[in-house]
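Showing just some of the chains, left in place.
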Amino acid sequence: MHMENENIKKIMHVLRHAPHGTIYTYEGLEMILIMAAYEQDLSVVFIGDGVYALKKNQDTAGIGIKGFARTFMALDGYDVEKLYVDKLSLEERGLTEDDLVVDVEVLDAEVIGGLMKEQDVIIHH
Amino acid sequence: MKIGILLKEGPYNHQASDTAFKFAEAAIKKGHTVDAVFLYNDGVTNVTKLMDPPQDDRNIATRWSELSQKHGFEVLACIAASKRRGINDDVLVQGSAITGLGTLTDIAIRNDRLVTFGD
Amino acid sequence: MLHTINKSPFENITFETCIRFLLPGDPVLFIEDGVYAVQAGNRFSAIIANVLITNPVFALQPDLVARGLTVVTEGVQSVDYEGFVGLVEEHQVNSWL
């Protein structure tokens, strides 16, 4: 058990782009779903326009692109439970936790900075 | 009205190609002529037939191919930009072609509007 | 002249750059990630309100809906793709990529 833990890596995915205008958040989510199967210590952080990916009531039918906000709701089933949102990013966009499709932990930048420091791998999308 | 379209980003990675396509459809629906779609920068990768997206997603190359053939315009990829990015005659979908920037100049001159989409 | 903006004002300077070059009367159309600029009650709402004094402001409805933006700054008009074409019929286009 101890040895197994030593092989577990802390991997953080940082989503910073708005959805739909670019593919980064969508393909980021695809990456997170695959990595979730590998039983590493995954976390996902939403910073800047990345918080918009979690916004409720997105309907992409009119732009002809597949929506994926609901896929974030599936992360829990993959044991990806560490979802962090940058407080200032949320506030600056006039959003609250109630506007988001999933439960997240809203944290100050300093706290997120501390979590970043603990990671073995950080991937920005 | 005669409209030319300039598309400067590749498929999927940016929404530009989607917006340009919806715009072209709407323009045609309103009775305008789409004279040509010119692809520049990474935009040249919009017309590779090697593209093979998931079945439940749009196929951007096929979609441009069908719209252009149905309405008699061409989707034209800049040759210099294409060569840099691995696009050549062998991989083009029907309705598309590779050409020079002089063609874009002609498009800019002969149309009432040139509308640009990109990043 | 129709000015289009497709970048989020939170991440990119394009919005602020474009409005420096606007002439009174010229319409501005927000598309793609640009539509976040017109979400009601955000920190760009005052700038949008100011632009609206001299210029008509539009946002592409399908892009608003795709992003779950249901309430836009007062005075901003929604258009669909045909409305976008309608603006292009009336104006030359300046796409601020």
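By written order: A, B and C. Residues from 1 in each chain.
Basically, a residue touches a chain if its C-beta (ideal position, glycine included) is under 8 Å from a C-beta of that chain, and two chains touch if they have at least 3 such contacts.
This structure is a prediction, so every number in the text was calculated from the model and none was measured.
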Displayed chains are single representatives; whole-complex counts: A x2, B x2, C x2
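Assume only the chains that are shown with their structure count from here on.
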Higher-contact pair (C-beta pairs counted), A-B versus B-C: B-C
Distance between the centres, which are taken as Cα means, of subunit C and subunit A, whole angstrom: 28
Whole-Å separation of chain centres (CA-atom averages), subunit A against subunit B: 33
Whole-Å separation of chain centres (CA-atom averages), subunit B against subunit C: 24
Residues of subunit A whose C-beta touches two or more other chains: 20-22, 63, 65
Per-residue multi-chain contacts in subunit B, two or more chains: 15, 19, 22, 119
Touch list for subunit C against partner subunit A, complex: 6-8, 10-11, 32-33, 36, 39-43, 61-63, 65-68, 70, 80
Partner subunit B, residues of subunit C touching it in the complex: 6, 31-33, 60, 62, 80-82, 84-86, 88-89, 92-93, 95, 97
Complex contact set, residues of subunit A against subunit C: 16-22, 48-49, 52, 55-63, 65, 67, 69, 92-94
